[in-house]
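A single protein chain has been omitted; all remaining protein chains appear in their positions.
Going by the order they are written in, the chains are A and B; count residues from 1 in each one.
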Amino acid sequence: MSDSNTPLISYSFSFKGTIRDLLRGSGQVMFQQSAWTGLLFIIGIFWGACYSGAPQVAWGALLGLIASTFAGWIIGEHVEDGRDGLWGFNGILVGCAFPTFLAPVPLMWLSLICCAMLTTWMRRGFNNVTAQFKINSLTFPFVALTWIFLLSARELTAIPLADMDTPALIVRIGGEIDWSFGSMIVYWLKGISQVFLINNAVTGVIFLIGLAVCNIWAAVYAAGSSALALAVALLFAADPADVTAGLFGFSPVLTGIALGTTFYKVNWKSALWTAAGVIATVFIQAGMDTLLVPWGMPTLTGPFCVATWLFLLPLYKLNPDVEPDMTDWKSKK
Amino acid sequence: MSDSNTPLISYSFSFKGTIRDLLRGSGQVMFQQSAWTGLLFIIGIFWGACYSGAPQVAWGALLGLIASTFAGWIIGEHVEDGRDGLWGFNGILVGCAFPTFLAPVPLMWLSLICCAMLTTWMRRGFNNVTAQFKINSLTFPFVALTWIFLLSARELTAIPLADMDTPALIVRIGGEIDWSFGSMIVYWLKGISQVFLINNAVTGVIFLIGLAVCNIWAAVYAAGSSALALAVALLFAADPADVTAGLFGFSPVLTGIALGTTFYKVNWKSALWTAAGVIATVFIQAGMDTLLVPWGMPTLTGPFCVATWLFLLPLYKLNPDVEPDMTDWKSKK
Partner (left out) sequence: MSDSNTPLISYSFSFKGTIRDLLRGSGQVMFQQSAWTGLLFIIGIFWGACYSGAPQVAWGALLGLIASTFAGWIIGEHVEDGRDGLWGFNGILVGCAFPTFLAPVPLMWLSLICCAMLTTWMRRGFNNVTAQFKINSLTFPFVALTWIFLLSARELTAIPLADMDTPALIVRIGGEIDWSFGSMIVYWLKGISQVFLINNAVTGVIFLIGLAVCNIWAAVYAAGSSALALAVALLFAADPADVTAGLFGFSPVLTGIALGTTFYKVNWKSALWTAAGVIATVFIQAGMDTLLVPWGMPTLTGPFCVATWLFLLPLYKLNPDVEPDMTDWKSKK
């Protein structure tokens, strides 16, 4: 199968090449087209998942990554996207999310594979929509399809829920902030590890190293965005349970890398715009938390998508002599 | 009134011609531009509605069909759309839905007429939006406007509710599956009859005959899609009350006809793609059921629209030498 623009060449397998493209798919979750970055991300996932006694999350990540990359090949998607790792980044996130929120029964694994494959195909369609507005669908294929599956699991009783909130009308506020410096560092690092739904400070360090290996600015913006988001969440007295688990950090981290280093080049104008975007992401995170309470559903990386779209859509020209093009990205290798 | 592209000729009435165009409007609910198909659909609706003691649903269908077709004429819509039955298919669905969910008071009938007329006008607008993405609005004018009216009926107390669920936070799971072969046949046929909100196996047979009269492949895909959807719903242990009433079948039936026989031509590649779309529709149905629980609202054909859009949007080329065009359809007569 092929879409109308597919060139005649199709994806060719080789042990080394395919491993590299899979690892790039992991790296592209944070916009880095580097196999080393992707490898460190996967190491971080395994560390965090095993540490918290949920290794199925790490195995799910690998499975989702492979399934979605494989899906690009069978449908005959653009080969250059496969080489850039763009077939895999939604799938690895699906693979982290399913075993986190659903019980590890066989039908869950089957659904995980199907959903991961769908993200690659639906990404083409979502990009056809967003390209009309000169933006990219980002991780929204993962978000939308995972939302559908998680919602459906409440009526499809063959897949029991694992760690999903009870539907409610009131946002639960709980837990307590530990204001020591050490705890702040932990919250800050967990804000980075939660990009892959991992609640672990060491994983946060590994992710930062992974970013720095490919693009030092990406590491700087990730670190800065998590810190800024933490400060805003503390200033506005956000739900302590979420703050201490890093749940106010992961979307701002992605917004920061996307706006500050991927779609705009680094300069002081784009840095200011990125800071505004990161702060807005905190409010969008809290708003979307409230929005999803009646279904007990997680926001996933939805706040990142919404915030980044909002700050890309005006197409402001923040880099001199560069016409802004937000339809796709080429990250530095 | 006319839009900017209207040709000079306007719709001309004749007893035979207008009856034919009305019946085609009925047939177009399942993408068939055949008056005979439409006639059989209406016979099936009357059978099922009268059998269950709710003849107002059948009269509503006729009223909605006439009102929406009439609306195309007064606003000066494209004549060829009227001749193809495209003015009526949203209206007949409005006419089935209103007396099903709302009490048959005079203001309900007035609202039904207004809403049915609006579908024809709003279809032009919705198509202006979806055409940007090279897809069609399908039955979404019916879905969106009926949702608005049903939601509003909870605050506009002059229209009492008839058969709407109580708003809740938890999806109700109830009823029981009868695993006998005969019951499976009934569930399968009800999956087809529910396209027009009719819960009746005989109506399902009449609808299949109606499809076969115009296009044998449409009948095959409708039958196959309802069966596949039933199997998936049973495998994932979906809510028995919904499964036994055919509520997991009607959206997949429409997805199957749309993808497999209308927007793509029949071949093995498009058949596989359609099967994937039908399976996805089951999950989208369950997900949308959960989504609408806080308002006790029915999904209508929303899952069909979402699933079909998702599988059309990538614009994959599944038929050799045919550029995919999903903006509109010409069904075989």
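Just a few scattered comments:
Criterion: a residue touches a chain if its C-beta (ideal position, glycine included) is under 8 Å from a C-beta of that chain, and two chains touch if they have at least 3 such contacts.
Keep in mind that this is a model prediction, so the values were computed, not measured.
Considering B:154, B:172 or B:265, the position touching the chain not shown turns out to be B:154 (whole complex). Residue in contact with the omitted chain (choice from A:45, A:92, A:253 or A:318): A:318.
Considering the full assembly, B:169 is the residue among B:43, B:62, B:103 or B:169 that touches the omitted chain.
The chain not shown here touches subunit B at positions 1-4, 6, 75, 107, 114, 118, 121-122, 124-126, 128-129, 132, 147-159, 167-169, 294-295. In the full complex, subunit A touches the omitted chain through residues 132-134, 169-171, 173, 233, 235-239, 242, 269, 273, 276, 279-280, 283-291, 294, 309-318, 323-324.
The working rule: only the chains that are shown with their structure count from here on.
Mean C-alpha position of subunit A lies 36 Å from that of subunit B.
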